[in-house]
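One structure is given below, encoded as structure tokens.
Note that one protein chain is taken out, while the other chains of the complex remain in position.
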Amino acid sequence: MGKRMVKLLALAGLAVALLSGCGSGSGGSTAAGEADENGLKPVTLTWYYPLSQLQADQNKVEDAVNAITRKKINATVKLMPVPVGDYVQKMNTVLASGEKFDILWTGYMLKPEELVRKGAIRPMTELLDEYAPELKKDVPQTMWDGLTVDGDIYAIPNQQINGGRYGYIIKKELADKYKLDAASLKEVEDIEPFLAQIKENEPDIIPFGNFGGNFDFNAQMYGKGFWSVPGLDGHFYIKKDDPTYQLHRYPEEELDIYRLANKWYDAGYIYKDAATAKNTDFMAKGKIGTEFNLVMKPGIEAEVKAKNGGNDVVIAPLSGWYSNGYSATTNQSLSRTSENPERAMMLLNLVNTDKELYNLLCNGIEGEHYKKLEGEYIEALPDSRYRPNADWVFGSVFNSYLKEGQPEDVWEETKKINESADLNPVGAFKFNSEPVSTEIANLNAVWDEYKRGIITGTLNFDETWPGLHTKLKEAGEDRYAEEVTKQFEQFLRESGLKK
Amino acid sequence: MSDKVSLAAKTSQAPAEAKPRKSWLARELRHFRNNRELFLLSLPGILYKLIFAYIPMIGIIIAFKNYRYDLGIFGSKWVGLDNFRYLFSTDTAWRITRNTVLYNAAYILITLVAALLLAVLLNEVKAKWSRFYQTALFLPHFLSWVLVGYIAYAFLNHADGFVNRTLMAMGFDPVSWYQNAGAWPFILVTVHLWKVIGFNTLIYFAGIMGINSEYYEAARIDGATKRQMALKITVPLLSPLIVILLILSIGSMFRGDFGLHYFIPNNSGFLYGSTDIIDTYVYRALREVGNVGMSAATGLYQSVVGLILVLSANAIVKKINPDHSLW
């Protein structure tokens, strides 16, 4: 043995010590301490949510948030913003590993219903009734329905506009020049003569800015008398006036949309490389004549103008307001691993009812990050170090201060839209994709190959469809449709829509 | 120590067998004692791999389970080979497998030849210049594929890409590169070479540095030309390194470069026929489903095929020259 051996062993020991790590234990959320006057023990709550960009003054705002939450519910909040591009990957890993935390944002890219099937989030129906009665009342039933899976509510919606109307956004300069009366447009095809004029006379302008992202076929199908069945791949429909709720798969009306796109592509109304070019390349230069839009919410003109190089636009809605139920776009859910779900629920209730707290999260500290203007209006201070610009991520936007360009009654108007929109009768349907995940994976891969080509009209639809359809069949189209039909029938029976 | 050994021998069933077994064990122990210093040198590495690679490999069983977050790795239900099904259930399986293998074969061969050639040539250049060239060639290693994707787009986009502007200036029609599948094997191979050539050249160049200069002295005295020296001294002496790099890359034959095949073709559906590889297909298929079990299954499939390929490659190498085989 000898000294050398000892040295070597010491070296190995060092390596082991290094490998076994020395970080301190993390995330103990039950700190010992005094209960407050309501009998609440102090706890720490961890809350993950996505942001487009992380904020320099995050800690300062967190401290200010905690000043409120400690006082009101004796909870310390650990805010964990994650850059939106990493959110799905990071959260899926965090959830899959069973890490202990309390609240997470769920929605568009991290769907609550998928998380339910994976056993990641916990039901909150009872917690809502007990700890957040005000919030429960404030949110319309449609939204709760949209967040209910197998009879339990799994998320709290961040209320915002729920519904849309589709139509065209047209560059005003061109509408004026060619004397287009926006109000006269009733159908999608009505724009054709205008597109032809632009094509003819404005060589620098792309008549119809369709880059595969926004010429939404589900919206157009609404105009053709169909409801799309939510939570599926978008190609299942029911007819609006059909009391039997018969499912339609790839109805001819849908295929006509792709034929129209192809017609316009061939006519040169759509950019030649639309299927592979980037919308933003042309948008900011103001080179797009007409665009299809499916939300058209109040104040959209100002929003578009900010993005298209400062050109004024006119809007031509082609439909009334309608809603596919609530598609769970932006919500908060409770992690299965939360050790203090009650307190987490109290916090969410507070965020959605306490205007001060909510606006602190959205806009930072008054005087430091923003200043108040007249009435409810605020303005971010120049070089503000906290400007997440994501009111939708924290809670109900109806509690937010107004920003320049927003009409004073924007939230009343939005609420009105939410209440009055034409509602999809099967909007609450929740598909359980687990039995057909293989088929869905393959179908997704097939559609991805053709989607942009078809929607931009680059591909001749009638030539493409037979081959595509064969591929879809091969990928498991029939099994998928069969499973959807089965579950849909069951849903109809359970919800009393069909006896 | 020897007590334990004899104890082990006693407990074994047949006393007649005990004797040779004991001597085998004893011999092994003696070998081990002779080699213990070397073993200790490798121990930190072995322990590291144990903790950071072998222990997490428990997770491989996820490939055979319907992984539920609340049930965990062990609690989730076994589903047999269900998670593998999506990889093989369509025609696409053939397309992506073919593409993955062919692209990797092309990358391996072209990189090998080019890097070797450049390394030999670099050796002929004055040290000052050689350092400059090395640095320049290595630069692309810094850029992420996302950024390279932006740069490629600046060259290839339809409206005002450099390539099309050049084509038009020369009187040709512009080409819709992102819709023209035929050109992509060449584009991808070029971009790949551009990205990795510096890295590989550097490895071979370092290998040449390590060659004992006495060999070259002797050859020079014998009047050998530069080319003869390169072919008769440099390449043979580099061959262990070459073989190792070859076997390593054969092991990843079934693993495509996702960044290269996703960001450079801009994920254009028109090009899938000639750009789609296993990794991009899986990304598309699972992006919405986000199924941990299915992605684990893909990884396992790629690993197993890689293992088979490497074992075969190593066996072949062993036949030709046992000194060069990896194990």
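Letters A and B mark the chains in the order given here, with residues in each chain numbered from 1 onward.
Operating definition for what follows: contacts are C-beta pairs under 8 Å (C-beta built on N, C-alpha and C of every residue); 3 or more make two chains touch, one makes a residue touch a chain.
Keep in mind that, in the parts below, contacts and distances are computed from a predicted model.
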item: Options "Metal-dependent hydrolase", "Carbohydrate ABC transporter permease", "UGSC-like domain-containing protein" or "YCII-related domain-containing protein": UniProt name of the undisplayed chain; value: "Carbohydrate ABC transporter permease"
item: Visible chains in contact with the missing one; value: A, B
item: Touching the absent chain when the full complex is considered, from B:I73, B:A181, B:A219 or B:V235; value: B:I73
item: Residue of A:G98, A:P251, A:G268 or A:P435 in touch with the missing chain, whole complex considered; value: A:G98
item: Missing-chain contacts mapped onto chain A; value: 4, 7-8, 15, 18-27, 52-54, 56, 58-59, 80, 83-86, 89-90, 93-94, 96-99, 108-109, 160-161, 164, 213-214, 216, 278-281, 284-285, 293-295, 297, 303, 306-307, 309, 329-330, 383, 385, 389-390, 392
item: Where the unshown chain meets chain B, residue by residue; value: 31-32, 34-35, 37-39, 41-42, 44-46, 48-49, 51-60, 62, 73, 118, 121-122, 124-125, 129, 131-144, 146-148, 150-151, 154, 157, 159-160, 194, 197-199, 202-203, 205-207, 209-214, 226, 237, 240-241, 243-245, 248, 251-252, 292, 295-296, 299-300, 303, 306-307, 310, 323, 326-327
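The rule we apply is simple: only the chains that are shown with their structure count from here on.
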item: Mean-CA-position distance for chain B and chain A (Å); value: 38
item: Residues of chain A that touch chain B when the two form their complex; value: 5, 8-9, 11-12, 15-16, 19-20, 88, 92, 95-96, 98, 114, 118-120, 272-273, 275-277, 281, 336, 433-434, 437-442, 444-446, 448-453, 458, 471, 474-476
item: Touch list for chain B against partner chain A, complex; value: 37, 40-41, 43-44, 47-48, 51-52, 66-72, 82, 85-86, 89-92, 157-159, 176, 178-179, 266, 268-270, 272, 281, 284-292, 294
